[in-house]
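What you see is the complex with one protein chain gone and the rest in place.
And then subunit A:
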Amino acid sequence: MSEHTSNRKIALLDLDAFFAAVEVLKEPKLAHRPFAVGGGGERGVVATANYLARKFGVRSAMPGHQARRLCPDLVFVKPDMASYKAMSKQVQTILLRYTDRIEPASIDEFYIDLTENKSYQGSASLTLEAIRAELRELGVSASAGISCQKMVAKIASEEHKPDGQFVVPPDQIIQYLANLPLKRIPGAGPKSQERLNAAGFRLVRDIQTADPTKLQRLLGEHSGMLLFQRCLGVDDRPVQTTRLRKQISVEETLHRDFKQIKDAERFLENTLLPSLQKRAGGHRWQDLHAKGQTLKLKFNDFNQTTVSKVSNRVSPSLYYQLLTEAWPRAKSRPVRLIGIGFTLPDPDENRQLELALE
């Protein structure tokens, strides 16, 4: 860990059951009933459940019928994105009174760089306590993780959830991470974990003492090194106040499941492609620079698959090719959702030229 990065103070502020909290503000009676935002329709999925509903096992991304089975009295509330966005803006306004070093990671999560913060004698803990008190007055509660880097701040924000905070000082990062199961480290997906488990790696501690070249053989050169560094608490990513759009995508849940690829192709042509083009600013396809294109299918058992191809410009015909490639993975399961998107090239990437070392 370099001097510079271990001197930082980085927090992740995560609004607790955010959509549910906003709904309670709109309809206070909801506070005493288990309810879920989303999932009410025939094919909907729960976006957020309040803590009463979570006691029954209702979770985000759970299909509505399953949630209802777990909690028969569950109330379903229609999502109201406009009011969530408005509240998220209000939260940002409060944060901006403390620092402008804020990176919204999503509608309800914010990275905050408090390194230069002067409030409360520069104490990040006290500043976060104050911020959370202000939010509570606004009617939403938040949990926070505080450390000198983003990954640990994010993991720590889950420790005292809801409405609590947790600090991991720089010199305790290694020990803190050591006892966590590997799945808590972002980036170690289910496939990698299977491979790591098979090789005897279960806790972060196992990685910390491992030979990085072994991890590289297991996961690939890049991912292996990245996991090794993450487990040793290396994460130099800055809090990015100006956010570049990294990808543009659209997806839609179908009114009825598709069993034929013909239906999917028609849907692509008539709905998704026009909607993607609109989202990308209405430019002609040949004028849209990209790094790659992706297509996603979600099946009626809620498993999903994605296929991607490298491309310099967005090509509509490539989406048909990706669809043909992804479709057989359905293995006769009907398709309930289709999404398409493309990743944007980083304008400054690859400007530094490489020495011909090899």
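The rule we apply is simple: contacts are C-beta pairs under 8 Å (C-beta built on N, C-alpha and C of every residue); 3 or more make two chains touch, one makes a residue touch a chain; residues count from 1.
Keep this in mind: contacts and distances are computed from a predicted model.
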Choices "Copper chaperone PCu(A)C", "Glutamyl-tRNA(Gln) amidotransferase subunit A", "Cytochrome c biosynthesis protein" or "Beta sliding clamp" - which one is the UniProt name of the chain not shown: "Beta sliding clamp"
Residue, one of A:Lys29, A:Lys191, A:His222 or A:Lys262, that touches the chain absent here: A:His222
Contact with the hidden chain (one of A:Leu30, A:Ala105, A:Val234 or A:Leu344): A:Val234
Where the unshown chain meets subunit A, residue by residue: 2, 174-175, 178, 205, 208-209, 212-213, 216, 221-222, 225, 229, 232, 234, 242, 348, 350-358
